[in-house]
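Of the protein chains in this complex, all but one are displayed in their positions.
On to chain A.
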Amino acid sequence: MKLLVIEDEKELSDSICVYLNSEQFACEAAYDYPTALEKVVINEYACIILDITLPRGSGLDILKELKTFNKSDGVLIISAKNSLDDRITGLNTGADDYLTKPFHLAELGARVAAIVRRKSFDGNTRVSVGPLTLDLSDRVLKSGEQPIALTKKEYELLLYFLSNKNRVVTKEAIVEHLWGDDIDMSDSYDFIYSHIKNLRKKLMNAGCNDYIKAVYGMGYKFSLD
């Protein structure tokens, strides 16, 4: 599946591409409005990561073009402007999600994965987690047909890890994803440890390997091997 990053800051664009490139996704980049428009019209993308302020044009116009060409590519807006109005305008013009700069790449990964899943399978999808399957429409983890009880946070945590497979994810990014960024209690994120511990225990009890590895001082890495 192909992704397109439309972002005029080359450095940022490169980082996004490096992070998102995987067996599943191939990432392309466009740095200005005309190039972006050309690519969008010719190709089909699983998800377009779109900056609003572009040289020689506005990202919102690309959204409108997509609409006129009747394209159903998923669109994730990344913008420096975090105002409700911009968000509403973007979403009303046809974007699927909105992310404010600066963001964690892991958060971007999770959002992109969510959009791709929604677009490709209409949200009706099952993801395999080793011997287990995660049913996204029912939001349950199953071992065969046997459901494994997960709390809401554990479910979200697992999905977040799955969207950022084989990547180191910081505790900070996890806290922001699960609790929102207006909750900043302290500079220690140790309280997420209990959630991770419980999830790991449940996965291992269901016969999985230890998928979640702690990366010292940084965060966690989830890999299915």
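Here, a contact is a pair of C-beta atoms (placed from the backbone, for glycine too) under 8 Å apart; a residue touches a chain by one contact, two chains touch by 3 or more; residues count from 1.
To be clear about the criterion, contacts and distances are computed from a predicted model.
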"Aminopyrimidine aminohydrolase", "histidine kinase", "Aspartyl/glutamyl-tRNA(Asn/Gln) amidotransferase subunit C" or "Spore germination protein" - which is the UniProt name of the missing chain: "histidine kinase"
Among A:81, A:142 or A:165, the residue in touch with the chain that has been omitted: A:81
Using the document's definition of touch, tell me which of A:19, A:98 or A:160 contacts the absent chain. A:19
Of the residues in chain A, which ones touch the absent chain? 9, 11-12, 15-16, 18-19, 78, 80-85, 100-106, 167-168, 170, 172-173, 179, 182-187, 190-191, 215-219
